[in-house]
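Written below as structure tokens is the structure these notes are about.
Omission of a single protein chain aside, the complex is shown with its protein chains in their original locations.
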Amino acid sequence: MMKDVQGERDLRNIPIDRVGVRNVHYPILVMDPCACTRGESPEQSTIATVSMSVHLPREYRGTHMSRFIETLEEYHGKISPATLQAITRRLRERLEASESTLRFDFPYFVRKRAPVSGSESFMHYEVSLEASSRKVGLTSQEDFDMIVGVGVPVQTLCPCSREISEHGAHNQRAIVSLRVRCSGLVWFEELIRMAEESASSPLFTLLKREDEKYVTEHAYENPKFVEDVVRDLALLLDSEPRIMWYAVSVASSESIHNHDAFAEIVRDKR
Amino acid sequence: MMKDVQGERDLRNIPIDRVGVRNVHYPILVMDPCACTRGESPEQSTIATVSMSVHLPREYRGTHMSRFIETLEEYHGKISPATLQAITRRLRERLEASESTLRFDFPYFVRKRAPVSGSESFMHYEVSLEASSRKVGLTSQEDFDMIVGVGVPVQTLCPCSREISEHGAHNQRAIVSLRVRCSGLVWFEELIRMAEESASSPLFTLLKREDEKYVTEHAYENPKFVEDVVRDLALLLDSEPRIMWYAVSVASSESIHNHDAFAEIVRDKR
Amino acid sequence: MMKDVQGERDLRNIPIDRVGVRNVHYPILVMDPCACTRGESPEQSTIATVSMSVHLPREYRGTHMSRFIETLEEYHGKISPATLQAITRRLRERLEASESTLRFDFPYFVRKRAPVSGSESFMHYEVSLEASSRKVGLTSQEDFDMIVGVGVPVQTLCPCSREISEHGAHNQRAIVSLRVRCSGLVWFEELIRMAEESASSPLFTLLKREDEKYVTEHAYENPKFVEDVVRDLALLLDSEPRIMWYAVSVASSESIHNHDAFAEIVRDKR
Partner (left out) sequence: MMKDVQGERDLRNIPIDRVGVRNVHYPILVMDPCACTRGESPEQSTIATVSMSVHLPREYRGTHMSRFIETLEEYHGKISPATLQAITRRLRERLEASESTLRFDFPYFVRKRAPVSGSESFMHYEVSLEASSRKVGLTSQEDFDMIVGVGVPVQTLCPCSREISEHGAHNQRAIVSLRVRCSGLVWFEELIRMAEESASSPLFTLLKREDEKYVTEHAYENPKFVEDVVRDLALLLDSEPRIMWYAVSVASSESIHNHDAFAEIVRDKR
């Protein structure tokens, strides 16, 4: 029989906060409320970059890395709040750990209509799901925590540039990164909508000429610094009772500079 | 006179944790103890990616982004613990802020001798300096905080693979990411040495055949899981009295998998 | 009616080789022979990064960028040799161009069994499809060209290190990048297999201990320089009659250095 080197007793007396695997690429299925509404399959196929880890107590030399992948296989890539809780618990059991953490980052697509022509296309967002499970004392109870994240590309149009210039105003692509803890189910689509409403304009994959006119004028009429975007989004998040905690970052790829302007707010409403 | 849009009074009543610029690329000079020893200029020229921000109180609509760059210009890119403290303080003053933060990420080169032939070449590390300054109450006092970081590429050779196989053992490049808070000056070189000693082997830019034999055998005689590297480094950091706090992460680009194994420890010794 | 600025007559007298869109992220369906065999849906859902362009004659000021996205929408993301030919032709027609080019880059997953335990998991490859269509003279004929590409992560184990060392041999992850022009259908799986056979060992997502022993020993018994991998793969490609042209690159993330070793061969067999 082969020796279990990982299972050796460790004498260094140092527990390890997290040990596991990352940069695992894996096909997943996530719930998609829009597909449901269209009468299609209620799930969206996508590709996640996965990170999984456990706490390692001081006594053990190593963890058993293959069990992370085996556990992922057991759930056939079906990712929802319920399966995230199940996977974190299963990882704790299989790896005899007091805590486990998971993170899935993946592209998520939403069908979007151009504002005037109504032309439809897929808009791409990078989203994330983070989950952790921790055993409470010696009981069989657990603390389960989940953070939902969205990365939303938007347009910012500079209020200062608009105010001081004869005509025009510099504008650019910016990225809103939003992570939330919720007391109830919140869809990616809801978070995306809040981020887009807070910017000078949302972006689109397909715009006809009449749409381009609309988007240009709409952004000009809604000038926003990164400071404005982060505050307007904070107001929306403050008024949403299901959201308990949020971290927002807005970074703008300034079209007059070769660097980015950014603003960040983290708030715990509890 | 042009209107100061940023200076407008803001009615949303939301302070912003951090607002500033990032992805600024800028040439800098950092102290280099080895160059000193060689009788060369005591500074190393390199290129930093810079992030700078301040806290923005609820009353103001925006910050004045150009002042970040002006402040950077004032110090001519000379980066040391003393100038980091001066720059964070200056940012607080110029932007009338209670807090400011800075981060410089840059390549740092060390002359390294091959273990047998003694052949010399430059070894590349990615390092970082993070600093923040916070006003204490209504006094002129400040809390100044600094974190020194190094990214050290090393080799890990798998103890399990070695133990169970007739011959050979899988090994690979891994990256040790170490960030520390210190009570006294600690050089990048010292942190790099601790990270390299904790791995199966350090890496080199130039190795002759006799060196390759040495490195191969040395790694085979020092098999380490990522769990071993992170613990052995923790032991070294625990025994160094100047280090008050550390965060260590080791990620190994497994040569038998297409994903990474990782382990992390954060510890506050105070 | 809104002015067609793109359609203006251009007086600079300079044709543009390629004009279009890139970094379009889009969900696609590609044929998957293994899924067919398993009795599942014959297509794999994945996410492509898409580039599309046309030649622009000297007379026109600009192209109509929205038509690229509209054309992509028309085909509902179904990607095969037949649809690639249809899309390139359609782009030429809609944009009144003599030439068009397309490129899709996307992750592709293959179910893979561990060599001893038979444990199954998904293995991730980055693949590509490039296509171009060119009008021949004044006829309705076209030259259609297609290149199939695969990026295959493998292990290389250094023959020199093995030969000169008492025990062990440095090994590491390497990436084989292969692009081919074919006279008949060649599956991604066939190209992946050829790349994996040419290396010291293939990689796996899930390996149990008995598999790790096998892979370690198998790699030790098959030491390969990047020069060996590129030549052994060239031999396989030379002997495959459906392959007319190939470009191979192998880059090895050396576990004793912080840089990569690489080797490249391009060959036209026609």
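Letters A, B and C name the chains as they come in the text, with residue numbers starting at 1 for each one.
Assume a contact is a pair of C-beta atoms (placed from the backbone, for glycine too) under 8 Å apart; a residue touches a chain by one contact, two chains touch by 3 or more.
Please read these numbers as outputs of a predicted model, since none were measured by experiment.
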| item | value |
| --- | --- |
| Sole contact to the chain not displayed, among C:Ala86, C:Val110 or C:Ala261 | C:Ala261 |
| From C:Met31, C:Met65 or C:Ala86, residue that would touch the chain that is not displayed | C:Met65 |
| Absent-chain contact - pick from A:Arg134, A:Lys213 or A:Arg267 | A:Lys213 |
| Candidates A:Gln6, A:Thr71 or A:Asn171 - the one touching the absent chain | A:Asn171 |
| Selected from C:Leu56, C:Leu91 or C:Ala114 as touching the chain missing from the view | C:Leu56 |
| Footprint left on chain C by the chain that the document does not show | 2-3, 5-6, 10, 12, 14, 16-25, 53, 56, 61-63, 65, 159-160, 163-164, 225-228, 230-232, 234-235, 251, 257-266 |
| Contacts of chain A with the absent chain, listed as residue ranges | 123-124, 153, 155, 157-158, 160-162, 164-173, 201, 203-205, 207, 209, 212-213, 215-217, 219-220, 253-259 |
| Absent chain, residues of chain B that touch it | 2, 4, 24-27, 45-47, 66, 69-70, 73, 107, 109, 119-122, 124, 205-210, 213 |
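The definition used in the following text is that only the chains that are shown with their structure count from here on.
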| item | value |
| --- | --- |
| Touching two or more other chains - residue numbers and ranges from chain B | 160, 164, 257-259 |
